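Shown here is a partial selection of chains from the complex, left in place.
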Amino acid sequence: MPIVRVEMWPGRTREQKAELAKVITDAINDIAGAPPEATIIVFEDVSKDDWAQSGKLASDE
Amino acid sequence: MPIVRVEMWPGRTREQKAELAKVITDAINDIAGAPPEATIIVFEDVSKDDWAQSGKLASDE
């Protein structure tokens, strides 16, 4: 069942996402006992124009 | 009130989304009693580079 959603700034390569997917799926299997085929991971790139902290867009920092 | 979010791989046409919106809204009305004007549906296309199962990106399968 596990559904994992990972939001990061753009710039990560397909290879980095593939590696992350592998490591997170293995961790959920090892630690939480969910079989790998039941774990779904969705990546979303969030532009620095669409992300703010301390009331400021990341692209303004 | 109902808010429905539908994530699918890219490739569905505007017409398919329009038809899905109609059927899902009607089903929520018939089954759950929510009036159609209160039901909002948001579609999100998720690239096969951004979706993994069994620890593998869909674009690697």
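Per-chain numbering from 1; labels A and B assigned in written order.
Everything that follows uses one rule, which is that a contact is a pair of C-beta atoms (placed from the backbone, for glycine too) under 8 Å apart; a residue touches a chain by one contact, two chains touch by 3 or more.
Bear in mind the structure is a predicted one, so any value in this text is a computation, not a measurement.
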Number of identical chains in the full complex (with 2 shown in place) equals 6
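As a working rule, only the chains that are shown with their structure count from here on.
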Subunit A-subunit B separation of Cα centroids, rounded to whole Å:
20
Subunit B - residues contacting subunit A, complex:
7, 46, 49-57, 59-60
Listed in rising order, subunit A residues that touch subunit B in their complex are 14, 17-18, 21-22, 24-26, 36-37, 39-45
